[in-house]
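Only one protein chain is missing from this complex, and each of the others stays in its spot.
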Amino acid sequence: MTTVETRVETSLSPRAGTIGTSPTRPDGIAKVQGSFEFSSDISADGCLWGATLRSPHPHARIRSIDVSAAWKIPGVETVITAADVPGQLTYGLIAQDQPVFADDVVRYVGEPIAAIAADHPETCRRALEAIVVDYEVLEPLLDPEAAIAGTLGPIHPDGNVIRHQRIVCGDPAVTGEITVEGTYEIGMQDQAFLGLEAALAVPDPGGKGVELHVATQWLHEDQGQIAACLDLPVDAVRLVLGGVGGAFGAREDISLQVHTCLLALRLGRPVRIAYSRAESFLGHVHRHPATIWMRHHATAGGEIVKIEARMVMDGGAYASTSSAVLVNAVTHTQGPYRCPNAVVDGYAVRTNHLPCGAMRGFGVVQACFAHESQMDELARACGVDPVDIRLRNAMHTGDPLITGQPVLNVAPVERCILDTAALPLPDAPVGGHPMAEGVIDAMQLPGGAGRTADRSDVVRGIGWGVAIKNLMYSEGFDDYSTARCRLAEGVVTLKFATSEVGQGFVTIAPQIARTILGVDDVRLDRIDTQVGSAGSTSASRQTWMSGGAVDLACRTVRERMFEHVGRIHGVDPLRLGVDGTDLVDTVSGWRLSVVEATAGVEFDETVEYRHPETSDLDENGQGNCHTAFAFVAHRAVVDVDPELGLVKVVQVATAQDVGRALNPLSVLGQIEGGIAQGLGLAVMEEIVQIDGVIRNGNFTDYLLPTFLDMPEVVATLVEEPDPYAPLGAKGVGEPPCISSTPAIVNAIRDALRQVDGVGRPLTRVPVRPSDICL
Amino acid sequence: MPVHLPDSVETAVVHLAEDPAATVLAGGTDLMVEVNDGRRRPDGSLVVVNRIPELRSWRRDAAASSVTIGAAVSYREIETGPLGELVPALAQAARTVGSPQIRNAGTLGGNLGTCSPAGDGLPVLAALDATIELSSVSGRRIVPVGEFMVGVKRNALLPGEMIVSVTVPLVEGWQGYAKVGVRNAMVIAVASACVVLDRQRQQVAVALGSVGPTILRCPDAERSLASSIDWDTLEVATVALERFGELVSSESRPITDHRSSADYRRHAVGVLARRLVRRASSSEVAA
Partner (left out) sequence: MTHDSDHYVLDVNGAPREVTDSWLGESLLDVLRDRLGLIGTKGACEQGECGSCSVMVDGVLVCSCLVMAAGAVGQPIQTIEGVAPVGAPTDVQAAFVEAGAVQCGFCTPGLIMAVHDLLERTPKPTDTEIREELAGNVCRCTGYGRIIEAVKQVSVARRGRPS
């Protein structure tokens, strides 16, 4: 456990650019001027283009692959298949079950079979068309229940059940006076980052190593997997972070990394691969679609007595992180509430659908939609207000999850709910304030410019969602981050491998350094594998872990600085502190600017920051498997056209437990961005697969929320510094997209109930118009 | 391959006659999606028609009480300019086309050329009984829009022909357009409807989009409403209005696809048509 040290004396209002202020991001000007290099902007002299041949079938045996016609096309330099993989033939984050190239069987539409390098993307396209693959089409396994029941043979040597996890706590036989149950479905959401997958591989002369420029979430994990497949030592594979255009979980798994390196090494020339949007939909993992049955038992007054649940998550063709996603889902069954008894069965299964893995929220999105829908049902069954039912059951610090793990972090659930409730409701009525007498703005109604509704067609509803989310990694994973801090000539240089995907770590890292060291000029070294691993930019972990590493590295430098200054100026180092940009003797008041005090010397420290160990879950799902937790509440106001089933989200209000806002503007950005993704899952985003084939792998038909779909967001931060977090700050990235979805759906249900007293169950997200009106 | 940028229709049609494989290009908002996807590769010459003044302009014919709109007039101009005040339903439809970027480039001629049943301006043209002017080296001809739109992405253009303009009658009465999409911007119509109430002729026109292989008219519903509407106030009794909506639904021929179901589309067009008629006599207006 790391305590928050107090050797920094800060003046009353924080110095510009330090923790607690909102300095602008260092890459901001480059981004607004178009000079910032994303991985798709990086090129090299003599560079070739690569492209990937993908399976059109969800399940088929490959009888033969004939690449001869492709070789004949002018401009084609090489064609590679599974036979050309020198090292490990498969890769994967947990189990290495996913082939670099399919060899004898393809297991999903889009599975890579071969790759080409040529002089131009057009040449690549024609060459891919010229490859002839003879498939024996097989019956795809598409029903997760069939995977569990074992009615069909295994579609992979590792079997069709990726993981089964059971949780039993308390008395499984106890019942409650009131029971409510439902079966909830969550569709497959896509991360849909804008910055399409792209990489540039530059082989070393002699071919014994390679430098890969790629947009990714975890440089060192990629490095390890790539090296194994290339049969190269790990440090011969050097990764440099290319500018990342968003991630949201879709860049945790290998996509084009090995292919790009293989092509480059084979030819001894740089090769770049860039995916189109259609290919991107096939080339990365997606959020697990899930079916969740849940039954809550409660007292007549609405206190939860027991929860039963059965969760089935469709992991698609390869395991990816399905095992961990499932554990997250089942361990969050109870939500941010006290629950003394539980029986939960969770399955992550393999099918011939698109592979699923990490997406912001990581299993908790699915569980939360179920438990928050249930809480509303429970409220109605008990005759209790939906806010009161949540307050009545709210967790406090020290309360356990159904895994037995006590939540030791700050757990301000009641405060999140009450602070959210205190935020003003929208002052505009249905249809907005009139523009003039008898004239309203069509854009304020559901349907927008489509002018589908008039005011009398629309009903307003209010709904709530509250969530708990684990932070960092779980189940004993050795989760750590590395940072290097150098102080010389009055300049601090930080080096880390923390992947900046847009969230703003590059902004807060210098803030930390400025605060700890009293130096304003802080520069960032290139993000690459020349320093130790920072772990993944995921699981809302980087502020805590990489922030913790930068903090620890800076404190270590500061200790050296105090020792040095103490020696030179005859002061006991224990009396020294940093105040603003000065070094001070806290007893005598003597001070000297840090820059002056460190003239002519250099301090250079590299540290690893680790969080305390976590454990595995036993066969009853008991164990302290998570690291830390954060909480959030959302209230949604929606206007619904019940006859056409169209929805306009009018406002989302939220109070989020952030511990401490290191950069309040960045926190707000995460909140608003996360709510947009929660809204997307609630009413419009879903990858549609029919017979195992994706039908909407493009932005015309995979709908992302636009400016016209996003509502006003009213946000307040709950800042109760967490004693376990190195800077008091909790991760903030995931909570906003977790309970915003059920808040919106609960609001739609509320609106519909006003129409006929009954409403609609709306047990599936995304809610479609026909779910509302037919 | 040659890329032609003619400055007159006469020059353009000569290029088309010379090269049967020529591709006509105006805004490119439909064509380029297919090219980018690899589904289409223009292999003949390119004839860019959006520099032709006749195609980029529109004029009002006071005598004939109609408006003639050049095929390359952008949806943006239709949405925001004085043209929109003359044909309000067309301006309403234009506002729902894609995004500002798409509207700046997309044209009515392009919508007609592609001839998708989801083309946003097309139900309005059908409800107003617009006519299309075509030209080739053989001369010009006029085709009623109903005959021009033949099927799913199939129109009546003959080889060597290009679309020059659309002539839309100006109707005294009321007209309106509505479109259902799952999101509030940049969405392909799941169902759309245009209603025109012609007070002078005491006729009703209802045209539906995205619920058939091409734009559909609803003759049964039109007849039913024409006889039950109060032509002075444009009010309709509730029962007659509901009957009207049911008839519209019954005359639609929707399919189920990845965007929506036939059941929903059938239901939606009935609701849209009913609400549009109700709007004609409403005191509250949405701008």
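Going by the order they are written in, the chains are A and B; count residues from 1 in each one.
We take it that a residue touches a chain if its C-beta (ideal position, glycine included) is under 8 Å from a C-beta of that chain, and two chains touch if they have at least 3 such contacts.
No experiment lies behind these values; they were computed from the predicted model shown.
The chain not shown here is in contact, across the full complex, with A, B. Of the listed residues A:122, A:489 or A:602, the one in contact with the hidden chain in the full complex is A:122. Of the options A:425, A:601, A:704 or A:755, the residue whose C-beta touches the omitted chain is A:704. If you put the hidden chain back, the residue from A:336, A:465, A:674 or A:735 that touches it is A:674. Across the interface with the omitted chain, chain B contributes residues 1-7, 25, 27-29, 31-33, 35-37, 40-43, 46, 48, 51, 74, 76, 98-102, 104-105, 184-186.
For chain A, the residues touching the absent chain in the complete assembly are 22, 24-25, 27-29, 31-38, 40-41, 122, 192-196, 243-246, 248, 276-278, 441, 443-444, 449, 501-504, 665-666, 668-669, 671-677, 698-700, 704, 706-708, 710, 713.
We adopt the following convention: only the chains that are shown with their structure count from here on.
Centroids of chain A and chain B (each the mean of its C-alpha atoms) stand 43 Å apart.
Residue ranges on chain A touching chain B, taken from their complex, read 125, 278, 431, 435, 438-443, 445, 447-455, 457, 643-646, 648, 683-684, 688, 690, 695-696, 700-701, 703, 705-709, 768-770, 773-774. For chain B in complex with chain A, the touching residues are 33, 37-38, 92, 95-96, 176-190, 192, 258-261, 263-264, 267-268, 271-272, 275, 278-279, 282-287.
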